[in-house]
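A protein chain is absent from this complex, but the other protein chains hold their places.
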Amino acid sequence: MSSPNKNLPGWIDVGLIPLINISLAFLVSGFVIWLIGEDPIEAVKIMINGAFGYDEALGYTLYYTTNFVFTGLAVAVAFHASLFNIGGEGQAYIGGLGVGLLCLLLDQYFPLWLILPLAIIASGLFGAAWAYIPAYLQAYRGSHIVITTIMFNFIAAALMNYLLVNILIAPGSGSPESRVFEETAWLPFMHEIFAWFGAEITRSPLNLSIVLAAIASVFVWFFIWHTRWGYAIRMLGHNENAAQYSGIDTKRVIIGTMCLSGALASFVGINEIMGVHHRILLEFTAGYGFTGIAVSLMGRNHPIGIIIASLLFGALYQGGAELAFEIPTIQKEMITTIQGLVILFCGALALMIRPTLERLFSNFTQNNKTAVVE
Amino acid sequence: DEIKPAVVFDMGGKFDKSFNEGVYNGVEKFKSETGIEYKEFEVTNPSQREQAIRKMAQRGSNPIIGVGFAQEAAIAKVAQEYPDIHFTIIDAVVDLPNVQSVVFKEHEGSFLVGVLAAMASETNTVGFIGGMDIPLIQKFACGYAQGAKYVKGDASVLSNMTGTTPSAWNDPGKGSELAKSQFDRGADVIFAAAGGTGIGVYQAAKDAGKLAIGVDSNQNHLQPGTMLTSMTKQVDVAAYNTFKTAMEGTWKPGILSLGLAENGVDWALDENNKSLITDEMTAKVKEAREEIVAGKISVHDYMEDNSCPSL
Amino acid sequence: MDDFFLLSLSTLDSTLRLSTPLILCAMAGIFSERSGIIDIGLEGKLLAGAFAAAAAAAYSGSAMLGLTAAIFTSIAMALLHGFACITHKGNQVVSGLAINILASGLTVTFGIAWFHQGGQTPNLSGDARFSPVTLPGAEIIREVPFLGPIYTELLSGHNLLVYVAFLAVPLTWWILYKTRFGLRLRAVGENPQAVDTAGISVTFLRYRAVICAGILCGIAGAYLSTAHNAAFGREMSAGQGYIALAAMIFGKWRPVPGLLACLLFGFLNALAFRLEGVSVPGIGQIPVQLMQSLPYVLTVILLAGFIGKAIAPKAIGRPYVKER
């Protein structure tokens, strides 16, 4: 994002402008909906209610948010070292494999409190490993990370396809999925956790991994802006010569950063495999990795921004599903369109109305000054 | 009182040129005949399957159709939660008192079109193009190969898969290239079980003046004159029947395994392709069909043991 | 041996067909990125173009009208990209992603609305589609051993757009290196301040660059739906825009190396198709998936092995802000 250096009060930048942008996005979406002869107001009502209106909806929204936080953070971390990691999709896929294999291995023998940390490590390792190769090639052979990560997404898909169809497929099952894990390897759902405390909420895929997402966000914030490693990463990202001058081993930083990035992306596997499906299956990443790019950039590569953006996308996914459910004439492609519009207005055109506001604001303050003078 | 039917399509979407679309046609037929509206949903990621099915159940929809093997787990779960709602799952088996599982013996149908392909082939080489390498598709391939080898023991069968990502079901460009590559390798009849990718295969066949075989629904009309036939799979009928029987109160749980005997799978003959089908072929297929129904020929089901002797 | 020769001919033949859209998109990417505007939106423009072409061709029955429609649609999307990134200094990657997502949504939505075939367009035939062109003399020299087949099988008999794609490369090169526009375009991608202080409008220049990209993507789209195939199908671009992007970077943002990268991709795919299911003595049948990932794996290896560091245009991705 081109950092605007004109002075506007914070609340306009972080509050008003995004608000106007999203309204614009919905205005245009509403127009498209009106075109196909549906009632836009109704549609927006359904979407918002469908995303936040009741506990189940909220549950789903937050469940998607969890995934986006992971992939968004992954992209952001790499971005601070000016590495453009398009490979979140593949890293998440392979991370999920790691989680799955571990659960398949241990679920009969160990309790959750032992499996969970191991699973987190396993997914982290697998995701990091999948990011390591592109990183290594970038650092030591100068091969462009964008290409290699794109390639590795395809390779990951091929690998998973092979493993699931030929090796992991549950005996006697028709569909390319592993066997279901024992309950000991299931992350508790939020509705279960609430139940422990006697609170009754409707079931949803939302599970313990949202806590992991929160932890990850805090960690990234501290790590990037308040540790020497983050300092090195950012310096490398801004000025490689300066980094070398400062005695930073740029190759190691590149590799380290990408591995961290891959690990973060891989936690989608925790949420999906251990938290929701309790088995390894095809295409569970469903594009979360790619959306992570938009999430991260819309969130200005900052954890707080990323959390907000993730929430927005979570709401879009869930609210969109709701909309498709309630209004049959609205197909899933219409939802895609709306998502595109939101990314366009809240992401790409984020600064569109800023100059106008600046003018308004400065006039406003001018007038006040003169008023004071008189 | 009127029933409130619902259907949950899988990730391919109801226009996937494959079984989702089949189901869609079936329920549309039902709607137009009876005027009864149905609820529908297209899932866009794995966790929406359970969500959508449960939502349908909550809204009191009954019966609910789940399309595709991938919905097996979701149906199983929700069916237990709602024991008095009727569920029908297509292409998978869920063993519950309130679930009807409709599975097709695609291998038998594929066997027949394999026979036709081999007989129509002058090069004695036939091709198969699948979407993704998954058991269901292997099932098609395997039956097809067995059929081809049944008429011509020395027939060789080329097999390609389109890809490993969902786009493999929507890549006509790659489809036509795969077809061309198989033509180059001597094939002159190609059976495509690859959703939208098939469109490219049929086009390539037309452009090259070779033959192609459609899948799932009768696709002969797509390229009249170069579509040898289509391996039809009566998903539409199955879906239609689910609603129909439910309406008449005759819906029954259990496993419906639809093969040639039940006309669940078949090969399509219409004016678009009758010029291509000789009487000899018709006779041969008729014979093969009877022997399969009579159990004289046992067509291998890939999904039995996830392996294929004839490929 | 001889039919090996023919087989390899046909492999190269399909290499050409497969690389055509990649080449056009890669050249498009070069125009945009050489001017400093990242273009992740190739995929979206490609898809939108494909739809527009098929739709227009289906209505008008003319492939040329289809092509025109594709070009204008794609330009429109390019201008949207410019509006976001050039005029409003938006993030170029986000804008590109937005365009891709919009394209995949809108094409199908309109498709369903207009043709009621689940986002597909009607099959095209005859003039609604670009048909093969036989190059002069193809028939005569067919019999000439070796050269004959190469000319007739390989070079001749493709549709117009394939040749357009291959002409686009020298054209791009010429514009970039031999015209004033090209000079300024390369300059603005390296150092917009220098261009500005030389009294040239950075904005206008970059807009023209993205328009060029739009035109080329439009042609590529038309190729997909009205030349290579005979209809538009949902998501039919199937990620080729991203591959083209990779190829362009692979080619270090230069036309000819870019071309080679695209051809490499096309070739590896064509090869993988033909090797699939072939069993290697000793190893036995190679898993399908391995074959399918072959092009990607080999690309990575090549990238690691032979191609040195690719240096992007200096000012790429950074919107040009100037004090006012």
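Quick notes on this structure:
For clarity, chains are labelled A, B and C in written order, and residue numbers in each chain start from 1.
Definition applied: a contact is a pair of C-beta atoms (placed from the backbone, for glycine too) under 8 Å apart; a residue touches a chain by one contact, two chains touch by 3 or more.
The definition used in the following text is that contacts and distances are computed from a predicted model.
A chain of the complex is left out here; the name its UniProt entry carries, from "Alpha-D-ribose 1-methylphosphonate 5-phosphate C-P-lyase PhnJ", "NADH-quinone oxidoreductase subunit C", "Sarcosine oxidase subunit gamma family protein" or "ABC transporter ATP-binding protein", is "ABC transporter ATP-binding protein". Taking every chain of the complex into account, the absent chain touches A, C. For the options A:L19, A:L114, A:A199 or A:A242, the residue in contact with the chain missing from this view is A:A242. Annotation: of C:A78, C:V195 or C:I316, C:V195 touches the absent chain (contact as defined above).
One chain is missing from the display, and on subunit C it is touched by residues 177-184, 186-187, 190-191, 193-201, 314, 322-324.
Although one chain is not shown, part of subunit A still touches it, namely residues 5-7, 222, 226-228, 231-232, 234-235, 238-239, 241-242, 244-249.
What we mean here is this: only the chains that are shown with their structure count from here on.
Among the chain pairings, A-C comes first (most C-beta pairs in contact).
Within subunit B, residues 13, 133, 164-165 each touch two or more of the remaining chains.
For subunit A, the set of residues touching two or more other chains reads 154, 158, 161-162, 331, 335. Only residues 11, 13, 39-42, 44-48, 50-52, 55, 69-70, 72-73, 91-93, 132-136, 164-166, 303, 306 of subunit B touch subunit A when the two sit together in their complex.
On subunit B, the positions that touch subunit C within their shared complex are 13-15, 17, 21, 133, 158-161, 163-165, 167, 170-174, 176-178, 180-181, 184-185, 196, 199-200, 203, 222-223. Residue ranges on subunit C touching subunit B, taken from their complex, read 6-7, 10-11, 14, 17-18, 21, 112, 117-120, 123, 224, 228-231, 233-236, 238-240, 269-270, 273-274, 276-277, 288-289, 292-293.
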